[in-house]
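Removed: one protein chain of the complex. Kept in place: all other protein chains.
Right, subunit A next:
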Amino acid sequence: MTGDHNPFRGLRLDAIDATRRRFLTVTGAAMGLAVVGSLPGLASADGSAVELTQLPEYPFALGVASGDPLSDSVVLWTRLAPRPLEPFGGLGPRPVMVLWQVAEDPDFRRVVRSGSARARREESYSVHVDVQGLRPWREYWYRFRVGRHVSPVGRTRTAPAPGDSPQALRFAFASCQAYWEGFYTAYRDLAAHEHDVVFHLGDYLYEYGVGVGAGVRQQQLPADTLRETVTLDEYRSRYALYKLDADLQAAHASAPWIVTMDDHEVENNWADEIPEGNTPTPTRNEFLVRRANAFRAWWEHMPVRLSQQPIGPDVQLYRRFQYGDLVRFNLMDTRQYRDDQAAGDGSDSPNPGSLDPNRTITGAEQERWLLDGFAERSARWEVLAHQTAIAQLDTRAGADVIVPMDTWDGYVASRQRVLGGAAERGVRNLVSIAGDLHRSVVSELKADYADPAAPVIGTEFVGTSISSGRDGMDNDEGGLTILAENPHVKFSNFQRGYVRVEVTPERWLADYRVVDRVTVPDGTVSTRTLLAVEDGDPSIHVVGGQA
């Protein structure tokens, strides 16, 4: 692109503004309410509701993103923040008009959709554009503009048309990115590859302060980054800090993301309305306010639709994404509806709480939604994309069985109902992808691990953390114990990284990418192992990488 090339040539601001105003008038009051809450004519006396069309400073410091692709639409995201770590990102009270374009080519010669959106203080000057009318299963490029400032270009891709039979789907999944514990080198590698879609399975942000000097990052940051996030401004500012990372921005710009959340987007190991033991928000009311603040900031910073906008302390996270008849992703929420962890959380032997048939990690409604979906048998590969391990993980060497109470091991009846339900409904290939553990663990899934003769129902690919836990090693003592004590575990690794997957009608192929060091910049990323599952056979085969 040449220096004087104006990427928005032909787009006249005044013309767009006139169009938009006409649009507001035509669509009427309801639209005005939904978009801003300030109807034409209700602009405040001090002019604070009058929209800005330009800004003195470059506002795209937090990059761009796209997400939740459907066959005809995708969400485009950015947040205006000239000074991201200052209150309101360094912007005054007035809303800002943001122009956007979607093109069929990275040079924007064939722009197919464009428009404007209003960035408002109430939403941290974030923009969520739900672009409609796109063609299925093809790439697009997008960008934003405010006045003379043009954003980086993002690449995105729609899903196939319903009923289509794509030959292959290439995706990646990631989780757990404590800012101060490692550089996001894994994301640089992710961005360098082409993916149809990327999943983030939680712990995008940690509520903990990043520490003086921000750990391995060695940065001098404002004092608020040292605090545990509780209020909305604190969660917003922490998202801004994380999103300043160039590798994370590159990963967002490289493909559409589908994002869920785990515990740390709110607080460690929360369960429904119950905070963790050591919390600055111990009462139910305090915690619900905090949850509402955390959810609000999550929505503002993620490329998700209005249907995922929280209503106070509630958010609709679980949803489905269909890739023709090849893959269906069931994006789950195992935090908001779960019973409190059994036996006081931590690790324990299976106990009356963890074995209680009335306890749940999904909630009854989500479980019904899952089982009803299984019965549809809409795709060859039925994927559960969610937070933490379903497989039993005995973490104690010897005869004792000691399992984590925060994973599905603490909710054995949920495991039996969901996995048993998949088997009863004839799901052809059930695959679970998850994170949370800060280690890679690949397992065969059984509804009942207490019964050695129980059939294998599906497979599970837990991906390690992007940075949480610092460098790690090939296998620590914990990893070796998991391998030794759990015959259904076929692979374990304790380095940092992410997972790439290629799915075809015949085979699921997982590529475990690991980083040699994340505590220094520019670590080396390589394939640790390649693991395959053949259609119709839920067993795991090592087909490449190191032995």
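We adopt the following convention: a contact is a pair of C-beta atoms (placed from the backbone, for glycine too) under 8 Å apart; a residue touches a chain by one contact, two chains touch by 3 or more; residues count from 1.
Operating definition for what follows: contacts and distances are computed from a predicted model.
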item: Listed names "Fe-S cluster assembly ATPase SufC", "F5/8 type C domain-containing protein", "ABC transporter permease subunit" or "Probable glycine dehydrogenase (decarboxylating) subunit 2", with the criterion being the UniProt name of the chain not displayed; value: "F5/8 type C domain-containing protein"
item: Absent-chain contact - pick from A:V210, A:V259, A:L331 or A:A447; value: A:V210
item: Touch criterion as defined above, residue of A:N293, A:Q308, A:S432 or A:N486 at the omitted chain; value: A:N293
item: Hidden-chain contact residue, picked from the options A:E57, A:D107, A:E194 or A:D314; value: A:D314
item: Contact partner of the left-out chain, one of A:E51, A:E104, A:D164 or A:E228; value: A:E228
item: Where the missing chain touches subunit A, by residue; value: 33-34, 36-38, 42-46, 48-49, 87-88, 121-122, 180, 208-212, 223-224, 226, 228, 230-233, 236, 273, 280, 285-286, 288-289, 292-293, 296, 311-314
